[in-house]
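Here is the structure we will look at.
Apart from one protein chain that is not included, each protein chain of the complex appears where it belongs.
Chain IDs A, B and C follow the sequence of writing; residue 1 opens each chain.
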């Protein structure tokens, strides 16, 4: 049985989760891990998992001839150079989203991947969620006919720490990018135009950086369907992850997952527990599946389930959404392409 | 358009509700109302509704040649004599449940009805409930195949006042009789045997009268199906009225009705309002429909939807359930027939 | 007991429903009904309800000194002249929505009402719906904190007949106007700006008249909250009427009402019946309550629950939404005021 030998670049929370999930795949083997801050703690973590190599230098992994594929889980600004180097070295690549925050940089990375003929999967984990997959199956299967309206609600239980805000990439590139990918995935069509309504209602720090914490974005798809996404950085009742696709023959809607089905009835009313708290709980299984499908794609030389173009298209929409917020008018996705080279800050 | 002229016997809460519901039927007209305690208040009530006759004497209604049908809403002990007199006078009859608490008395009443060729409908209002009717339609339509298990939950929000308990007829004749009727109605088969587990867990006053406030009764139907009914005199979260019929091809289940669909999500959890409070709220529409169907049966000379035999069969099961409680063993319905002439108190 | 004597102007479907609902109020009396097409059928209908006067001439009702209030249920183009005449004649007025499709005409009608000191209630029936009222109570009660996002879904089960489309007033004035009112009612704030995405996805006839059959409208409220409304002229699974208010302390959401709670489980899956079919079923109780509250306002000389300004504000938003559709950009509500005198057709 063929084994895929993997190097993990960036051993933060998500890097470690991917590593543990990969260990459960019979054909995956973690050969090495790199992290800028590698030290005794990471070494202990690696030792407990039988991972032989721990290094601060990601190039050590990329140039290691025994490694078949790398997982790029380091900070966003490192994604493009690492993809380019890994591609040149003939490694297959799993890269966290977004590839970059600049379209031309992302294009550069994709070009390197194409040139090298390696595979690149982008970490849109939600595509592997049991709920969203079921909606997609019904859309593809024709149950609901032609899509007319795609609705996505995505709200975090807590805002990030204040110091993360300036380097997050902003609501559209950091958070709503998942929903832009989901919109494309569920509707089966590219987005043509977006219009953003945004507000700072939760934490004034967002405003300092030209960011928002609450937004409603309207979409127009190439196939004529309309869409709407609402995001909030703080839903006090927990992670709120719902979608609905409404079409000519009906609708397919999913609501949240809960830690249990208990309904408590008392003299005061009926109660149930809040939804699963945040992405690690809600998308636990999806994270496993995305890495296992990546390994399967390599083992069987099949296309990856989410490719570089998927990453690129979501970034285009995110940039257009931000531009719409700044301009106060609807923006065609093509406009974002044109504008992206100049700083959005100057808009 | 033919009009059915009605006399209401007993103007307590349920008598007045029937009167107001009948007024909404275009072919019903309330001609008279009688009540032992008729006085200025009842007269005012009647006057506001254009009801010409108010009397203390029910026989005035029964002998009135202008009256086509009577609604017997007086206390249970008066049902049999009133049915007999009304039948003799050729009046059609709507009688609240139970017809009586003694099977031979009920038989006597039914015999009088048969002899006179009048119609008798018994007030099992729940058969007209939108939820239970839908379950029945699925059972009759074959959706769930052959019934295997019938489950009924029926719990009141509050126990009755202490002084009502001794004259209530007990949990089986007063409360669970509705569920015995529902069991027959949903299963489409007669009950053959019952076994009762009862307890006094809410109010010790029930024990003083040999009554219980909590009970689980197992049923065996003639068609081989099994059943179980649970009753409580106090569900603090409100009126709990659920049924489920499980069969060879699936199940049909209904849960409670709520005053609204609002779901409130907060940092503490998810909340919704309690079910509709009690029978007047929950069975509001069912009460209307049972009286309107009675009128329709008279206008079109069709069978009534719930007849005297339905009343009789439910009473048989109620007596058998009480006997089972006393004997601490399963009881065939036939046994209750044999024993009923001797006082159950002596068992 | 004081009685309010009412004249019904326009005896179409909704006029008749109001009449029957009013008859259930102990202090309302229908004195007369007018309809351009009054004939034997309407006379029979009126006779069965003891309504003495049937006429083709609405002025006969308006000038009748025995009449206290009129219900204007005739076509939209007649609303303003009838309001003006009725106000001059000192009648209280219940008028179906919209008051008119032109803001200056509506202002004229409101001015006449103010000058005459009569009461005017506008027929936004959904405010009286048990579900939406419960959401509003939670918003007012502070359960969900400050509103951040208001989401409204409103979809009809079937599009109107082709010949109704040109005289409907268009999706925004005919259908979404209810949602604009609901948005103001639930958010407790005026709308400042709207942006419309619309499409013709169901019936090309809508396009012939510059109308749409599918729309997503984004709102910005004066209090900083955002909103989104989606409408479709055809939800094949039935009338879809949901709202959600998301705020700093939680959310309050309501979903559809169903004809029963039955859940059917078979080898194929779990099934339940579609929602209540259309507005007559869903808002049955709300229609009763709006007329009864109007009567109560007259009897007790209290403010009406939905006044002329409520009608006016919803019309402003509807016009702005249409303007946004035409211009392809967000529109301030104030802009609609300025533009309304010139024909929107020329935009």
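In this section, a contact is a pair of C-beta atoms (placed from the backbone, for glycine too) under 8 Å apart; a residue touches a chain by one contact, two chains touch by 3 or more.
Bear in mind that the values here come from a model prediction, so they are computed numbers and not experimental data.
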| item | value |
| --- | --- |
| Listed residues C:203, C:266 or C:284, member touching the removed chain | C:266 |
| Sole residue of B:17, B:59 or B:226 that reaches the chain not shown, by the stated touch rule | B:226 |
| Given C:236, C:299 or C:327, the one touching the chain that is not displayed | C:236 |
| Residue among A:59, A:205 or A:253 touching the omitted chain | A:253 |
| Absent chain, residues of chain C that touch it | 235-238, 265-267, 269-274 |
| Positions on chain B contacted by the hidden chain, ascending | 146, 148-149, 151, 153, 155, 195, 197-199, 201-202, 214-216, 218-220, 224-228, 230, 232, 234-237, 246, 248-251, 328-330 |
| Sites on chain A contacted by the missing partner chain, in the whole complex | 26, 48, 130-131, 133-135, 138, 143-144, 249-257, 259-267, 273 |
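Following the convention adopted for this analysis, only the chains that are shown with their structure count from here on.
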| item | value |
| --- | --- |
| Per-chain Cα centre nearest the global Cα centre, belonging to chain | C |
| Degree value of the rotation bringing chain A onto chain C, based on Cα positions, nearest 5 | 180 |
| Whole-Å separation of chain centres (CA-atom averages), chain A against chain B | 59 |
| For chain B, residues contacting two or more additional chains | 265-267, 273 |
